[in-house]
Each structure stands twice: as structure tokens, then as C-alpha cells.
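All protein chains but one are shown in place.
All chains are identified by letter, namely A and B, in their written order; residue positions are counted from 1 within each chain.
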Amino acid sequence: MYPFADQALVFVMLINFLALGSSRMNVSVRAVALQGVTLGILPGIMHTFSWHLLAITAGIILAKGVAIPWLLVGAMRKAEIRREVEPLIGYIPALVLGAIATALAFVFAAKLPLAPEHQGLLFIPASIATLLTGFLLLVTRRKAISQVIGYLVLENGIFIFGLLLTEAMPVMVEAGALLDLLVGIFVMGIVINHISREFSSIDTSRLTALKE
Amino acid sequence: MLTPGSLAITGAALCGISGIPGLCPAISARLGQRIAVFLVLAGAATGTAGALWSMLGNLTETWTLDWTLPFGTAEIGLDPLSALFLLLIFVVSGCCSVYGIGYWPAEKRGLAFFFGLLSCSLALVVMARNGVFFLLAWEIMALANYIVLTSGGDSPEVCEAGRTYLVATHIGTLALFALFAIFKVTTGSFQFPVAAGLDASPLPATAIFMTALFGFGLKAGIMPLHVWLPSAHANAPSHISALMSGVVIKMGIYGLLRTFSFFNNIPLWWGILILVAGIISGLAGVIFAIAQHDIKRLLAYHSIENIGIIAMGIGAALIGEATGSPSLVVLGIGGAFLHVLNHGIFKSLLFLGAGSVIHASGTREIDRMGGLARPMPYTAVFFLTGAVAICGLPPLNGFVSEFLIYFGFFTGIREGFSKATPILALAIPSLAMIGGLALACFVKVFGATFLGLPRTDGAARGHEAGRPMLAPMGLLALLCLLIGVFPAAATRLLEPAIRAWAPGLSEEGTRLAQAAPLSWITLLALLLITITLAFTILFKRRVAGAARGKAGTWDCGYANPSASMQYSSSSFAEMLVRLFATMLRPDCHKPALRDLFPKGGRFSSHVPEVVLELIMVPWFMKSDVKFSSIRRLQHGQLHLYILYVFLALLALLAWAT
Partner (left out) sequence: MTHILIHILLVLLMPPLLLGVIGKTKAFFAGRVGAPYLQPYYDIWKLMRKGSVFSETTTWLFRAGPIVTLSVAVTASLLIPLGNHSAPFSFAGDMILFAYLFGLARFFTVAAALDTGSSFEGMGGAREATFSCLAEPTLFFALVVLARLSGSLSLSTMLTGSITTLWPDSAPSLILLAGSLFIILLAENCRVPFDDPNTHLELTMIHEVMVLDHSGPAFGYILYGAAMKLFVLGAFFLHIAFPFKAGDPFLDWGVFIIAMLLLAVVIGIVESIMARLRMVRIPQILVASTILAAFALVLVLR
């Protein structure tokens, strides 16, 4: 139906694995940026050309591919961390879990009651797989920045799902998603700043000390 | 009247009585042992002839025993499916019995008797056609096995292993009681139903499937029901381990196969469940095997792995039945049958080889051996044959059966799409991984045991085993090579057994010999052997024609290497153990190195039997505490026990009326 959409989505899913398997924060941030750019291009190749579409595409690429990674890199520099030192589970198990999640995404996607024109497309499985990868990142990583990366991947998953709905409500979905994200980034940025100032560490498992 | 059945029964009877003369104090122990071996050999020869006759002629027969017990007539029967297992029983018992002459001191008289009884009961298990008679033979087998298993000594490990085995086997028997009770309720009799005579869709069939999987799976050692298997195999005398691993655990497989053969209209999830259980057993078995230091324990874990491979074949066949794909059925079950035979052959070969090695070096620890290929050249060659065969490498027999199973999976994937296709697709890389891991494991065992330099004095004093020990190993190794190079001859035997198992297959339809490219395997195996021989001759000429020097191994600049610095089996396995540490839970004790010149330290590592030691035992302990109040019923006063019996009787009477 859409030429190159499948290839792009496969690429997006591969980036999921990259995010899961890399220990360097730099690589993870770049992976998420690349994922964002790929997703930004997708609406462009799905629809016929219009200035409005160009604006949306450019906006998404700017937000996902430039602004957010820039913010993250800044936060990383401030907090002086380069790699996730001790993830809760190792990289190989995380990769294997990611592979299982992706396989399950395909199984679930085949069972969902979809509109007939959406059946057989890669969008739904890719969306679920990216969503699950985001969850995995959130669950398995300790550092707050890794968690932000997890949120971003999660958001990308929702975005892919939204792509199928763009016909019905184009700007709303996108704006809503981006707004969520912006809030998220702000909050995390503030939180990270505060944590590193107070505790000289941004290991979220230390946050449990706050429960009293 | 000479029929295959009468030959088989005569063989079983000869085995059964073989040990009796040896028990008589008037006969010297040596003579008694010789008589026993002679009788077992005679029985094995007769029985093998009967089994081969039945398989080649596709003959089926049943006898009815006059039996006044209230469970109906006891039937004994022989069909190609039974004959397949009989063949294995008689060949392996014969070999192990001869091996015993050199391995086991004749003065310990009891073993020969119970060994004969065990072989006899094994034969009866596969020939029983009545639930009660089956259970009787099954129980004799289990108890005889317990006695031969614990005859190795009174050490705490042996007692512990025996106890675990006894508890496990009786839990299994309990499940089998339930199984045959459900059979009785469904079919109205204890007689085995005719093949494919029952419908598998109603509820009782599901109950039968689950109880059979539990009861027989416990005997076969399917993960996680394998807990008794490693310690039992490790602590039994080696020729008994060979019989147990080669034959006794196959009775679980036989039970499963026989049970499945009663049903038609098998649901897809049966096959999927068996296939998944097979994948888990195979992978987990071999991963645990890699971490072992005890050569027999390691081999025992490989039995679990190979049972997994057999279960994968059976699962594929059941999936083939459910999806209506005859070629998948034929390839899956053919591969499983052949792997039953092959595993019986190469695993008993390996256990016998391990026995010789233990005999020579006086230890079961692989890390204390080394360099045994020099004093024990024949044992080394035979063990190498078994090791290459068990890794499933061409041109030996393990390759052929794994090939059939692989080929079945590939055929199933190519043919179309069902719910089982993804699992069939996943089974292929899993089997490949099992193969790769098995290879790593057996290179490690063979290398650390036979190659390099002896690590201890015991290993340095090693000596070649005597002829009675070498001859059976040689025969088994020869069988490995023959089946590997000429698989068509072996599958010719299997064909009737496949028909007996799945009568739904049409007679002229898919045959194993046509479904799988067996003649190509023969051709390429011969080609490989020829090329290897040609290169060997070329190499010898080259080496002979040129200058030739001798020197020590290149020591990489270190001036004073010693034999104990060789890469040991633990170091060889270390990377893999660390890779699978989440599952293996290795337990390492390292010395802490602090100063510039640290003092001597000790390093030890140990991998526990995770399912038993970390899951089951704690669970049993906890339930022991929880249920301690019930133990008050057990107080040792006789009249109260009689009261219990009386109350039970009253309750039953009240329930019956």
C-alpha cells in the first residue's frame, strides 16, 4: 500500500534492539533520534504532497530528531554520565526479551480486530513492538536518563499507531502526543537536576529511600 | 512353535533366570557370574532375533495368559513398536552384561541376579497388553533398578541418589495407577485399546494425556521432571548407568508412544506441548551438562537432552497428525524412533567408556584426568566415536536421526501455515543450538579426559580396559558407524513400527525411505570418508618425506608449565556457564587476592541441580513444616492403626451402599 513504509518500520524496530542492546547513553540517544527522524519521514511518504504535510513532517523531525536529543545530551553532560553502568538485567537477556516482545507483537497484531484496509500492514505490530520495547527499557534501566529514553521509545510506539489515524484526526493526535512528551521532558529535566544536586547520583533505585 | 513372539519371550525368560545359579552358594562366584553372562547373552541373541523377525516381517501376535486375578486376562503381545524397544533392550543388556565381567567383582553376587531381572522386566513392560500386567512389570523394573542402582556402595551419595530415585519412580507409578484407572473408566477394561481406537477430543482423553505425560515423563526425565536422573545415573555402577540411560528411561518414551497410539483425532495442542517440552528439555539438559565436572553426571544430563530431542520428534509427529501432514508424521516419528535406538547405542557406549576411564583413573572428576588416550588407545577411539555420534555429527548415527527430525520440521514449515508453524520454525534453531552446545560439551569431556597430559597420578597410572570391557564398546561403536553410513538399512526396520504407531497412514503412501534422502546421506558419508582417507594418505606421505622433529608444546614463553596448568574442563566451560548463569546459578568460591605476593588459595565452583535443590527441596521443606500437625495421626500405636483401617472400611461401605 505504501512503498517503503514497511522498510522504514522494520528499520524502526531494529532501532528498538539497538536501544535495548547498547550500554552507551550516547548511542541510545542517537538511536532514539534516528527513530524519531524515520517516523517523521513516514507521514511524508504516506500522503500526497502538501505544504501542510511538509510543515508537519519538518516539525516532527525537528522535535524528535533534534530538539529532544539535544535536551537529553545537555542533561547527560550536566549529570556527567556516559553509560548505564548496572542495568537491572543484562544486555543479552534484554535483547532476548526484546525479541520475544517483538514476536508477541506480531501475534497480538494478528489477533486485533482491525479495519480491513489496515490488515497485513506492519504498522500495528511495529507500534506494539516499539511500545513494549519502551516498557522494557523503563523496567530494566536504573538511570533516569535511560528512563527518559524509554519514555521516548514508548511515545514513538504510540505515534506509529497514530499514523494510521492521521486520516481521521491529523493534527490533534500529533499535538497531543507531542505535548505529553514536552511535559515529560520538562519534568524529567527538572527532576534529574534536582536529584543530581541533592543526591549526587541519578540512580532511580535510590529514590526508594524517599518513601518514608 | 517358532514365532517372533516365542523367541522374544524365551529371551526375556533366559535373562530373568540368568542370575539364579549365581545365587547358589555351591557355585563359585566367578562361575556364577560367567553363567549369568552366558544366559543373558543367549537370551539377548534369541530376543534380538525375535525382535528383528517381527520388525522385518511386520508380524503382530498376542498371547493370553490364564490368570485368575480379578483384573481380566493378562495379555502379552508383540508388534513392531514393541519389537523396536525389545531390540534396544536386548542389545544393550547383552553388551552391559559382558562388560560387567571386567568391571564388576564377581564376589558381589546379588547384582547379576537383579540385572537379569531388570532386563526381563524391561522386556515384559514393552510386551504387556494389559494395564495391570503392565503396572506389575513396571514395578518389578522400578524395584530391580533401585537395587542394582544402590549396589555401588553404602556411601551417603549413593543412598541419597537411591532414595530420590525411589520417591520419584513411585510418584510416577501413582500417576500410572490413575492413568489406567481412567482407561478402565473410559474403555471398560484394563486391556489396551486397539491402535487409534479412541477419540482424543473428549475430556477423559485430556486427563489420560496429562497423567501419561506426568507419569511417563518422570521416568523419561523430561525437564522439569528429571530431578532423580542425574544423581541416580552418576552413582550407579557404570554398566548399570549405561542400561538405565540407554534403555530404562526409554520406557517412559515407550509409554508415551503407546498411549498416543491409542488415539485418533489428536488435538493440535498435544503436539505443541510435547514439542515445547522437548525443546526445553533439550536446551536445559545440555546447558546443565556443560557445567558438570563429574563425567557420569554430565552424561546423565545429556540423557535429558536426548530425551528432549526424541520428544521434539514425537511432538512433530503429533502436530503432523493434527494438521493432516503424513510426511511430517513419518519424519517426526521416524526420527524419534531412530533417535531412541541411536541414543541407546551411543549413550551406553559413552557410559561404558566412562566406566573404563573411572576404572583406570580411580576418579569421576574430569578435571583430575587427562592424557588417557595414550594408555587407553581403544577406549579413546570408542569414546570418541560415541562423542561424535551424540553431537549429531556426520557420518555417525546421531546425525541421521537428528537429520530426520530437522527435515520433518523443514517439511512442516514449507507445507503450509497452521498455528504450529511458528513453533516448528523455532524448533529448528533450538535443535541447532542444542547441537552446538553438545559439541562444546563433548569436546570438553573428550579433551580433558583423553588428551593433553595426565593431571594427577591416578590418571598417569591409567591402563587399557580388559577384553570383556572393550568388546561391547567396540560392537556399539561399530553400530554407530553402520547406522550412520547406511541409514536406509535401519529405517527399513523402523517402517513397520511407524505403521504400528500410526495406523492412519495409508499403506502405499508416505514411507520414510522416500520421504527422506537416505541414499544421499550414504553417498555423502562415503564421500566424506573417502576424501578424509585420501587426505590422510597424502598427509602421511608428505610428513614421511620431509624432516620431522619432536619438541614440547609451545609454551608461549613461559619456561616452566606443568600438567596442572592445562585448560581444564571447568575452564573450558567457564564462558558458557557465565553466559547461562541466570539459569545455572553457579556457586563459585574464589580466594581473595590482596597483597603483592598472595598466598596459595583454593578455587572451587559447583553448579547445583537447580530444579531439585533450589525449587523442590525448599518447597518440600516448607510443606513439611506446614503439614506437621497432620503427623500427629502417625504415632506408632498399633490399635489406633487398626482403628483407621476399620474406619476406612466403614466409610467405604457407607459410600458403596
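Note that a contact is a pair of C-beta atoms (placed from the backbone, for glycine too) under 8 Å apart; a residue touches a chain by one contact, two chains touch by 3 or more.
Only a predicted model underlies this, so the values are computations on that prediction, with no experimental measurement involved.
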{"item": "Residue of B:G57, B:P429, B:P591 or B:P618 in touch with the missing chain, whole complex considered", "value": "B:P429"}
{"item": "Contact partner of the left-out chain, one of B:L528, B:L614 or B:I642", "value": "B:L528"}
{"item": "Candidate in contact with the missing chain, chosen from B:A29, B:L451, B:A488 or B:M583", "value": "B:L451"}
{"item": "Omitted-chain contact residue, chosen from B:T323, B:T411, B:T491 or B:T510", "value": "B:T411"}
{"item": "Residue touching the undisplayed chain, where the options are B:T553, B:S628 or B:T657", "value": "B:T553"}
{"item": "On chain A, residues whose C-beta touches the chain left out of the figure", "value": "6-7, 10, 13-14, 17, 21, 91-92, 95-96, 98-99, 102-103, 106, 110, 125"}
{"item": "Touch residues of chain B, complete complex, unshown partner", "value": "370-371, 373-374, 380, 384, 387-388, 391-394, 399, 403, 406-407, 410-411, 413-414, 417, 421-422, 425, 428-433, 435-437, 439-440, 442-444, 446-448, 451-453, 516-517, 520-521, 523-524, 527-528, 531-532, 534-536, 539, 542-543, 546-556, 561, 563, 565-567, 571-576, 579"}
